[in-house]
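These notes concern the structure reproduced below.
Here the complex is missing one protein chain, while the rest keep their positions.
As written, the chains take the letters A, B and C, and residue 1 is the first residue of each chain.
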Amino acid sequence: MRKVVFSAVLVLLCSVVLASGLLMPVVKAPMIVTTLGQSPGALMFRLVCVRSKIACVQEDLLTATQLKELAQAPDGPKTLVITTGTSLKGMGAAGIDINLEVERIENLIKQAKELGMTVIGAHIEGMARRVDATDEKSITTVIPKSDLILVIASSDEDGYFTKFSETSGIPLLKVNESLDIGPALLELINAN
Amino acid sequence: MAILNSIISVCYYLISAFVVFVLAKSIIKTKNVQDAILYSVMLMPFILRILRIK
Amino acid sequence: MTDRNLLIVKLVSLALVAVALVIAGIQFHDHRNYQEEVVKGPGVTQVKKLSDYFEPLKGSINDCNIYIIDSGVPGGTAFLIGSSHPEEPAGNLTAQLFVENAKLAKGRLIVAIRANQSASRVSRPGDAYPLYYTIETPWGEKKFRMGDRWSSPLDSWPDPEVYVNYPSGQLLAYMDVRNFNRTWPGRANGMITEQTNYAFMNVIKEEGVDIFIDLHEAELEYPVISTIVAHQKGADIAGMASMLLTSTEFRIGMEYSPKSLHGLSHREVGDHSDAVSILLEAPEPFLDRVRGITDEKLLLTGQDEFVVMAGKYGLLYEKIDEKGWPIDVRVGRHCSTVLMIFELWGDFNPGKEVVIQQVPRYDEVVQNGTGYYFRDPSKAKTEDIYYE
Partner (left out) sequence: MYFHAGLILAVIAVTFAVAKYFKLSVELSMLLAAIAAGIVHAGGAIPVRHLVEGSFTYLDVCLIFITATFFMNLLKESGGVAFMVRKIVITFHKTRLLCLFFLTVLLLIPGALTGSGAATVLTVGTLVGTVLSYMGISEKRVAAIIFICAAMSAAAPPVNLWAMMAAAGSNMPYVGFFQPLLVLSAIGAFFAMFFLGAKGKNVELEKALKELPEPPEKMNWLRVGIPFAVLIFLIMAGRIWPFSTPTIGLPLMFVLASVSAILLSPKKLQILRIATETIHSLIPLVGIMIVVGILIQVMALSGARGLISLGVVTLPLWVLFSTLFLILPVSEGLLQYAVAPLLGVPLILLFNMKGMNAIIALSAMAVMWPIGDILPPTAVVGRATVMELKFKGHYYKDFLKTALIPMGFVLLVATLFLIFSNELSFLVGG
């Protein structure tokens, strides 16, 4: 295990946090993470936060009402993170309803903006979650409405997110690996 | 239940055996050469199943 | 045609069919009865039978070996099974590699190499699978049975007109009553595949298994590929394993086990026991419907022009090029993923560690080949040889 952790740290140190020239939004902890498409991206995001000691709650089915209640608590979340890319295990009846998911997330983003929260749209599971139409729907619902786009290098193999950031003016935070997300976020939080 | 399932399984071997019996009879009786060949080919799965080979 | 000529045709066609039946019959018979040799590794402390956990399986075709590798040092108990689907060879090869090599420093590891023996002793009509495949080893070739996804009808006949999974009541296609990864958690008075699952659940409960891993492979057209599928109890471990492996060895994803898809190990083992259940998928182009020539070469190299073409049309969920997905890569992925999951299990559950040694990781398997890790039965003591 030590070997693995060592190499992971090594990769982390060598990784380059790529940030676009655009002005970064204010990112504050605690964070709350949810997913459009019920893929484990939100879980991974929480795990990397835990490793970097950033307060983060994972709520895969978070609703606008829940968010409002949580945000009004004293230690309520200040940043909403939405991971994109859908889970396809068990199509049909065992799968997810992408239209309901889109509706939930649209309401959620609207609520977050009303609450003055920063919204991070993230794609952190690589090209494997950029294959089909539901993946695309998940991305196009979240990313254009985000204050910050967070991706790992393998999610942006074709430069899709870089180009989108350039044309839309939404800042992009691009890291090499998912394990690099924590340190990169810490840097942003500390910059405030 | 296990015994019942075994009995049911045996019934299926008996049904297959009966099919083989009828096919064999048909081969003997038929006057059509093409039918005779087809019936022979049709015997294959039923025979191997009855012999519990496949 | 005269009666005489007709009689001749009849006799000739019957004779030809008889010859075909004898030739094919011998091959089917040999395949069903072929015994794979397993040399007990240095870590194996006990070899039990599945029927020790469920008496009715005694003497049946599905009474497989249960290898126990005990460190003697208190810790957790892990359970690894291969050949849930014997048409996915990286599963049983990896399991056997663990049995022949693993030594434990802490905790216990239980392994079943051929979880569904019946399915490993039949080939699928209409799909033209090879009957065997051979793995090169430093001491010669080692031959394995290529099996099917479903148990043999010789052991489970007939199928119901629709299969109702126990106890969920979910409807599945009729032949799935013979699909070992649709019949979990099993049924004591069900058909043989359901009984086998029931026996495995008994192993899990009686041995106090903490973490259970089921080894699989999948076609590239299928969305759940190169991934770790985890019951919610194991989601954190699987998510972390996915990230660590992706950053250090190879890309592997993670999926949650859907709560409404029943009969699969990653759902039912977790729901019906205290164990965390995880299923691993490696890419196997041999299983793709668009595959070209179906033979042992495709099975072992994973190289196929048609599958590559499907990839160019964006129809696949995993990358493929002319190098294909060789068996060593697939076995190596399973080895590293299993080791990583066990390591993380220990990190997340102090005092319940399962510390495994002498099992190669991905790079080593790819470099040396899977066969490098199999022991030579001709040099082993008779009492150390077991048969699958």
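The rule is short, and it goes like this: a residue touches a chain if its C-beta (ideal position, glycine included) is under 8 Å from a C-beta of that chain, and two chains touch if they have at least 3 such contacts.
Being a predicted model, the structure only gives us computed values, none of them experimental.
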{"item": "Omitted chain - touching chains that are shown", "value": "A, B, C"}
{"item": "Touching the absent chain when the full complex is considered, from C:Glu221, C:Asp236, C:Glu318 or C:Glu343", "value": "C:Glu221"}
{"item": "Contact partner of the left-out chain, one of C:Cys64, C:Ile81, C:Leu244 or C:Leu261", "value": "C:Leu261"}
{"item": "Touch criterion as defined above, residue of C:Val290, C:Ile320 or C:Val354 at the omitted chain", "value": "C:Val290"}
{"item": "Positions on chain A where the hidden chain makes contact", "value": "88, 90-95, 97-99, 131-134, 136-137"}
{"item": "Sites on chain C contacted by the missing partner chain, in the whole complex", "value": "20-21, 23-25, 27-28, 123, 125-128, 131, 153, 157-162, 164, 166-167, 169-177, 179, 187, 190-191, 221-224, 260-262, 288-295, 304-306, 309-310, 313-315"}
{"item": "Where the missing chain touches chain B, by residue", "value": "1, 4-5, 8, 11-12, 15-16, 18-19, 22-23, 25-26, 34-35, 37-39, 41-42, 44-46, 48-49, 54"}
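Here, only the chains that are shown with their structure count from here on.
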{"item": "For chain B paired with chain C, centre-to-centre distance based on mean C-alpha positions, whole Å", "value": "33"}
{"item": "Cα-centroid distance, chain A relative to chain B, in whole angstrom", "value": "62"}
{"item": "CA centroid of chain A to CA centroid of chain C, Å", "value": "35"}
{"item": "For chain A, residues contacting two or more additional chains", "value": "none"}
{"item": "Set of chain C residues in contact with two or more other chains", "value": "none"}
{"item": "Interface residues, chain C side, partner chain B - complex", "value": "1, 5-6, 9-10, 13-14, 16-17, 20-21, 24-25, 28-29, 32, 56, 122, 153-154, 157-158, 189-191"}
{"item": "Chain B residues touching chain C - in the complex, by the definition given at the top", "value": "1-2, 5, 8-9, 12, 27-28, 31, 33, 36-37, 40-41, 43-44, 47-49, 51-54"}
{"item": "Interface residues, chain A side, partner chain C - complex", "value": "1, 4, 7-8, 11, 38-40, 43-44, 47-48, 87-91, 93-95, 125-126, 128-129, 131-132, 154, 177-179"}
